[in-house]
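The complex is shown incomplete by one protein chain, all other protein chains being positioned as in the whole.
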Amino acid sequence: MSHLTRICRAESVVRKKRLRILWLCFAVILLALPLVTSNFGITILTQICVASVFALAYNMLLGQGGMLSFGHAVYFGLGGYASIHLMELVGNGVPVPLVLTPLFGGLFGLIAAFLIGSFSTRRAGTVFAMISFGIAELVAASAIILVSFFGGEEGVSSDRTMGPAFFGYEMIPQIEVYYFAAVWFFLATYAMYHFSRSPAGRLANAVRDNAERTQFIGYNPQKIRLVSFVASGFFAGVAGGIFAIQYEIVTDSNLNTAASGLVMLQAYIGGIGYFVGPVIGAIVMTLLNTVVSGVTDLWLLYTGLLFIGTVLLAPNGLTGLIMMHTDAYHNRKLATLIKPYLLGMLPLTAAFIGVVSLLEMFSHRNEAAVGDDSMLLFYIDVDISTWFPWVGFTLLSLLGLAGLRVVIPVVRASWDAANEMQILSNSTINNESDS
Amino acid sequence: MFETIIFSLLNGLVYGLLLFLLSSGLTLIFSMMGVLNLAHAGFYMLSAYFAYSISIHLGFWYGLLFAPLIVGFIGAMVERYGLRKVHKFGHVPELIFTFGVAFLLEELVQFVWGRNQLAYNKPEILEGSLFTLFGADFPIYKMFMLIVSVVIFIILLSVLKYTRTGLIIRAAVGHPNVVGMLGHNVPLIFMVTFGVGTALAGIAGAIAGPVLGTYPGMASGLGGIMFVVVIFGGLGSLGGAFIASLMIGLIQTFAIAIDASLSDVFLLMDIVITEQTFMYDIWVTSLSQVAPLIPYLMMVVMLIFRPAGLMGARES
Amino acid sequence: MSTAISLSDLKKSFGQMEIIRGVNLDIRKGERHAIIGPNGAGKSTLFHLISGHYQPTSGKVLLNGEDISGVMPHEIYRKGLARSFQVTNIFPNLNVYENIRCGALWSCDQGYSFWRQVDDLEDINLKTEQILEKINLTHRYKVSASLMSYAEQRALEIGITLAGGAQVIMLDEPTAGMSIGETEQAVELIRSVTEDKTLVIVEHDMGVVFDLADRISVLVYGKIIATDSPSAIRSNKLVQEAYLGTEMISDA
Partner (left out) sequence: MNKLNVMLLGAGSLVLAAGFPVVAQAGTVKIAYIDALSGPFAATGQAGARELRHAISKFLEGKEVAGEKLEVEFLALDGKINPKESLVQLQNAISQGAEYIFHNSGSSVAHAIVGALEKHNKRNPDNRALYLNYGAIDPSLTGSKCSFWHFMIDANVDMKVNAMVDAIAAKPEIKKAYIIGQDYSFGKAFSAAAKRYLAQRRPDIEIVGDQLHPIGKVKDFAPYAQKILRSQADVVLTGNWGADMINLAKSIKDIGTQASIYTIYAYGAGISGVVGESGLGKLSVVAQGHINPANTPEWALYKDEFLAKHPGNDLINERTVYGVQMLGEAFVKAGGTDPLKVALALEGLEITTVSGDKVMMRAKDHQMQMPLQVMAHVKDGIKYDFDQSGYGVRTTSTVAFESNQLDSVCEMQRPL
């Protein structure tokens, strides 16, 4: 056994141990979360579970397999429809515990993905993206016309409590639905992680990087893509099944192009290069959709800005921003970054408050009643009929932006320093490609 | 029957040529840059809004003139400060970026102009009907749209055929690297291309706004159809886009005019479809109901069997 | 002596241009065979034809006596022929270890399996580690392939090609763009890793060719004008004519 082999084995053991602890932590957190939150919190958490499973499934394509799909909600939706119909069957006396619904939704998504994937995965890139888009439009349009399966505009509804109880568990209150979603979230995440470490998962990475080359190591790129696509369709269907149980309705908007766009946004904002990226994206987007949308009408505008900002400034997503610090962390240099970051936060916060306030004031001026000139911005009461807040927030924005120009080089220098040291001291543990 | 055909033909032609105006810009951008601009319909919408704002202050004709210019400029800036940054990461991030721009444009328009449909009106001189055929009026404005589209098509064609710029563009379609090798300033060409492409969408927006409505949803349906046109016609082929635009325009209008469904076909064969028949809803769905679905079917079938499209010069 | 690869009247045209104009060649099992020729002679095209990257216009390619013309590249690989590329063709965002491991997957009987865990597959990891040792990239195993030096990437390219344990190895200009020192190392590497295997190599560096090859074929304008031992090739009139004024066989 060589030196390397020994290192690898040792690392592998440590890694597995850490992973086990991590999965345990993940499970405990999922179980414990409802204890510290409200009804609304539980509703949000359930949504996050569904969104996360779907976004993770989507990233099996985009992040892991390099396939950009504009129509992945098709498999989510079809899985959902199948689940709803299963619920109806159960209501009519077919004895299946409804906690298994997502599995059924998954199988349906899998079959659909296999049928469509068998021709759409022949190519990657723009052609694949456009086929997925065309299919999504087709399926969404058919969903309105074919009433017997899709229920038209109204969609299909059912009742989750009609089936036989599963060990006394009937999914009546929201909290039971949360635990149902959480368990499936855990299982699906585990399975998808498992997939990413399997030969098929590794090959998906290979075909993403260089499809031509995979032919010359004995694999058919189309088949690799198809395997990923089918697996992704399965998990999308699972997510659709959880959704069907939570809301007891599935409609065409579960599978239209807008739904497909949303999941892409989630995965990308979270970071498609990392396994957990989509989960973070799902959390952020769900919070925007539920919490921020309750605070401001402009939340979609902010979502758009966040997305464009991510594409331009942080192509590795929010997770990428965090992962930028692994080198510094390994080098125990994180502490040196605190001061420059705090310094950077100052103008960033100023610019953020300034710009957001200007947007909000503009929107308030257009939308609100005359005489309703006062509004609350960041805990400050503002009267928009006077010139003061307009000038003030403009100045704040400009000041913040100017400050950023000054501070960014400083922050960058300290970041470089924290990471550079590492290359000198420990060149082997550099840049683990972690995809 | 005859009058239906004539009018469907005319309406299809107007709609098809509008589609061509839109997709010509998209095709131009794709030819030069290899980018399928998902935000193209967004620029079309933006231009209609600008044209509306200008038209209430200066009049329709100024709107028609300036709105596409403004939108072209904005397009160029989007290329310069956005697209160029993601260009180096490949086509997938480019697609994602343009998707983001499309998303943002729709929100931005609502933020600035509000959510109502705007009363963007035709100018007095183009009101009224041009001629009456079988009792139906053909509006002057539709003829105006037709003429603008045709003029733009001719201009584009002659620029491509007879100018040096056209030569570069035609070279780029088949061999994207050759332009750089010839010593041209590629980033500048890209920026200008994107600007011109979006300005073409801008012209379409400025002339379509008064008839098809100026509202935040005006881009959403058209965006998809536009991709169908460029993909069906062949990515990067102006001629293909022209044929595909007309085809889709005509198919869409004729499909609406025909009320037949598959059950009518069965009836001819003495098979009666009732509510008990298997997959009842498919058989009784009339052609006019599935009209919006046809273009996507065409696109998917084309992509599967001939990804290069009708007259495609190259695959992506 | 049996043949590993046999080409009979192989032709390939692109549109009007005929690039390969009827090649007949037998490569024996276990030999190191070099293909040389001036630029544009069609060497890489010939490689693409054998490995299935291009379909021949006419003619046949036999691998161990089996007709493989028109067979998909991955099928050819599975029959025991692996190749490298002239322009580095690796998996840029995977690290070195994963690059090699991907190359070894098929030979360890891993199809498109999604239930096994690569980390748990002892045989495959052992094989990967052996290859890493051979190509001297052991210490770099965690580095992302795109961040490595050019010479390292070339070594990795060869490593991926070898990882599957194919009996016929085809290397397309493995030392292109390397410094003299690097080239020497690369030659040693190639020599050691192709022990007991059939090697087909395209190379511009005549030093490498004459150092490595048991036999040499000269390809000029899509035709083989000579196949012989290195010393015979060196004195071949036709070959000298073909190379006259372009590259001298003795230098470079």
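Note that the chains are named A, B and C in the order they appear, and that numbering of residues resets to 1 at the start of each chain.
Keep this in mind: a residue touches a chain if its C-beta (ideal position, glycine included) is under 8 Å from a C-beta of that chain, and two chains touch if they have at least 3 such contacts.
What you see is a predicted model, and the numbers here were worked out from it, not measured in a lab.
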Partners of the unshown chain among those that are drawn: A, B
Candidate in contact with the missing chain, chosen from B:59, B:90 or B:221: B:221
Option touching the unshown chain, where A:127, A:269, A:283 or A:306 are the choices: A:283
Touching residues on chain A - with respect to the absent chain: 15, 18-19, 22, 25-26, 29-30, 33-34, 36-45, 47-48, 141, 144, 152-155, 157, 159, 161, 172-174, 247-251, 253-254, 274-277, 279-280, 283-284, 286-287, 290-291, 293-294, 297, 300, 319, 322-323, 326, 329, 367, 369-372, 432, 434
Contact set of chain B toward the excluded chain (per top definition): 3-4, 7-8, 11, 14-15, 110, 114-119, 121, 129, 132, 135-137, 139, 141-142, 211-213, 215-218, 220-222, 252-253, 256-257, 288-289, 291-292
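As a working rule, only the chains that are shown with their structure count from here on.
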Chain contact graph, described as a line, ring, star, complete graph or other shape: line
Most distant chain from chain B by Cα centroid: C
Closest chain to global C-alpha mean, per-chain Cα centroids: A
Interchain centroid distance [CA atoms averaged], chain A/chain C, Å: 43
Geometric centre distance via CA averages, chain C-chain B, whole Å: 49
Whole-Å gap between the CA centroids of chain A and chain B: 32
Shared-contact residues (touching 2 or more other chains) in chain A: none
Multi-partner residues of chain B (at least 2 other chains): none
Footprint of chain A on chain B - complex, ascending: 36, 82, 85-86, 89, 91-93, 95-97, 99-101, 103-104, 107-108, 111, 114, 224, 227-228, 231, 235, 279-282, 285, 289-290, 292-293, 296-297, 299-300, 303-304, 307, 315-316
Residues of chain A defined as touching chain C within the complex: 2-5, 8, 12, 15-16, 194-195, 197-203, 205-206, 208-210, 212-220, 223-224, 227, 231, 428-433, 435
Chain A partner contacts - residues on chain C that touch it in the complex: 51-53, 72-74, 77-78, 82-83, 85, 89-95, 98, 101-103, 105-107, 110-119, 121, 125-126, 129, 132-133, 138-145, 147, 160-161, 163-164
